[in-house]
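Input: one structure, supplied below.
Left out: one protein chain. Kept in place: all the others.
Chain nomenclature is as follows: A and B, assigned in order of appearance, with residue numbering initiated at 1 for each chain independently.
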Amino acid sequence: MTMLLPKFELHQPATLDEAVALAALHVDDFDLLSGGTDLLPNYKCGLNARHNVISLAHIAELKHIDGHSIGAGVTLTEIERNTDVPRSVADCARHIASPLLRESGTLGGNLMLDNRCHFFNQSYFWRRSLGYCLKANGDRCHVVPQINEGGKSVLNDKVCVATHSSDLAPMLIALGAEATFISTAGKRTLKLNDFYWGDGIERYERKPGEILVQVTLPKWAHEVRSGWKKLAPRQSIDFSVVGVGAALELDGNKVRALRVALGAVDTTPVLFDFSRLEKRKDAGHYLLMDPYKNMPEVLGKTLDDALIETVAKHVQTQAQPKLNVPMAPDYRRKMCGVLTRRLLTQLRDGPAE
Amino acid sequence: MSKRLLKFIVNGRQAEVAVEPHHTLASVLRNELNLTGTKVGCDMGTCGCCTVHIDGKAKLSCLTLALECQGAQIRTIEALNEYEMHPLQKAFAECGGSQCGYCTPGFIMKSCELLERNPDPTREEIQEALAGNLCRCTGFMKIYDAVEQAAGELRRKETPKPAPAKV
Partner (left out) sequence: MPTVSGSGETKNEHQLNKGVWSDNGAPAAAEFSVIGKRVPLKDAYRKVTGEGVYADDMKFPGMLYSRILHAEKAHAKIKRIDTSRAEALPGVRAVVTGNDAANRFGVLPVSQDELSMAREKVIYNGEPVAAVAADTEEIAAEAIWLIDVEYEPLEEFLKPRDSLKDVSPELQIHDKVEKKHPNTNIHKAVDQEFGDVEGAFKTAEAIVSAEFKFDGISHGFTEPHAIVAHWDADDRLQLYTPQQVPHYTHRALAKVLELPMHRIQVIRTMVGGGFGGKSDPFQHEMIASLLSMKTRRPVKLTMDREETFLTGRGRHPTEGKLAMAFDKEGKLTALDSDIIIDGGAYGSFGVVSAYYNGVLSNGPYWMPAFRYHGKRVYSNRIPSGAMRGHGSVNPRYCTETLIDMAAVKLGLDPCEIRLRNFLPSNTLTPYHKFRITSNGIREGLAEAMRRSEWKKKWGKLPYGHGIGVGCAWYISGSALPIHWNKLPQSTVHIKIDMDGGVTVHSLAAEIGQGSDTMLAQCVAEVIGCNLERVHVKSTTTDTAPIDLGSYSSRVTFMAGNAARKAAENIRAQLAAAASRLTGQPAQYFDFAGEQVICRSKPDVRVTFMEALHEAQADIGALIASGSYQAPPLGTTFKGSNAGLSPSYSFSAFICELKVDPETGFVQPLKIWAAHDCGRALNPLAVEGQIEGSVHMGLGQALTEQLRYRGAQLLNGNFLDYKIPTPYDTPEIEAIIVESADPEGPFGAKECGEGALAPIIPAVGNAIYDAVGVRMFEVPMTPDRVLKAIEAKKRAEAKGE
């Protein structure tokens, strides 16, 4: 036992109200702990540890699950075994990490997963040898060391490109899920897609002291075809290096709505809403991808192989994976196209059997 | 960050230990309670060696804060060999499911949870349940054999016997 945790104070509220009060009290210096499967490995590496850890594990209000809403404290195992949520969501949960990790890991933890980068997810010794990075203790990015500023190549001391590796986030975004947060200022509900934005450090919009309560799925999510495909070096344990979630609404054989969300290729999940109703908050950021640039017209068209190929090509073209998680970026980019094509074909044709 | 009293039930016995908030369950079990059967292989949740049961669920004790187990029921590999050796333990030995033995307690605890949930698993279900445990010695084949053998023995044991005649 040698990966020691840094010292912190542990708070174990039994109600959401208590948790909110604690979060307000320690507003700049706390982390939320749910299953601990992401936070504790990071703490063991000495990554951005805080002095206060607020456990959400004992709050019954966070553990409700039905077809409409999933509490933040519901474990991935519970989601995987639940028959009321869309099958794509259960299937997505079933492919996260490993059975042991899913037993502890929760929806909230998966959605709040810290971004990953092979210069960041390292021991203190390792990062000290390298000289640290933007995301922890350092002043530069080692993945994209130089950026273009005003036509000049300068040291990248601004933008972190660490990869967002959550699987449930893109899946739920594709299904149009909303997230509800609570703080002393009250409840706030927003599109899950609007929650994520920014670089690998910022990565989402959480207001001070906010706690994720639950995710709700619109009725639409149950009515449409949806599915999940994941690429990872091994078939268990590993984080995705590409994840594709999609929700498809057909009118006959014509596309009425199509939402494809990519995971593990950018600093946030990236939604391709072919209805163009939902946009990326930080669109136009030159280091991050823009799903709407040259987006093909899809609505009202017959979902034939050619159209699927067009969609897949578009997703692949826009994806900008970085060399900071396993498997080469150009390969992962290609796989964005392959997985999208396979998923859409499967959604159109139904399961192989 | 002072120590707090952790009261929980470990292998059927009430235990009280003063622990700090940042201590993991694995460290408390091994260092404070001397239950060293639970091993730590990677300390990061990826090898499964430290698997124990927390309130009946197989979880990673290296990624569980000890104080989060306040009032919980913990079961470790040591509990399976009280009065009688657990069929899984016998089967892992007899089928060659344990070589160097370091991952074995974790595999057995996860398998035990599986068999309590599903007494008659298929080989695919065994494989799925054990997909978060790494063994570097066996290639897994003999581990699956062991779980199958133990499942059979447990099912035979649990076949209801005629009630003993009243005296």
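Convention: contacts are C-beta pairs under 8 Å (C-beta built on N, C-alpha and C of every residue); 3 or more make two chains touch, one makes a residue touch a chain.
Being a predicted model, the structure only gives us computed values, none of them experimental.
In terms of the touch definition stated at the top, the absent chain reaches A, B within the entire complex. Checked against the full complex, the candidates B:V10, B:C49 or B:C69 give a single residue touching the omitted chain, namely B:C49. Interface note: of A:L76, A:L231, A:A246 or A:A319, the residue touching the hidden chain in the full complex is A:L231. Here the missing chain is touched by one residue of B:V17, B:L60 or B:L134, and it is B:L134.
Interface residues of chain A facing the missing partner chain: 1-4, 98, 118-119, 123-126, 128-130, 142, 231, 233-239, 326-328, 331, 334-335, 338. Residues touching the missing chain, restricted to chain B, are 30, 34-44, 46-47, 49, 76-78, 80-81, 85, 88-90, 92-96, 98-105, 108, 127-128, 130-142 (touch as defined at the top).
Keep in mind that, in the parts below, only the chains that are shown with their structure count from here on.
Chain A and chain B have centres, each the mean of its CA atoms, that are 32 Å apart. Residue ranges on chain A touching chain B, taken from their complex, read 1-10, 12, 33, 35-37, 40-41, 43-44, 53, 55, 57, 97-101, 103-104, 235-237. Contact residues on chain B toward chain A in their complex (touch as defined above): 1, 20-24, 26-27, 30-31, 40, 43-46, 48, 51, 57-60, 62-65, 67-68, 70, 110, 128-134.
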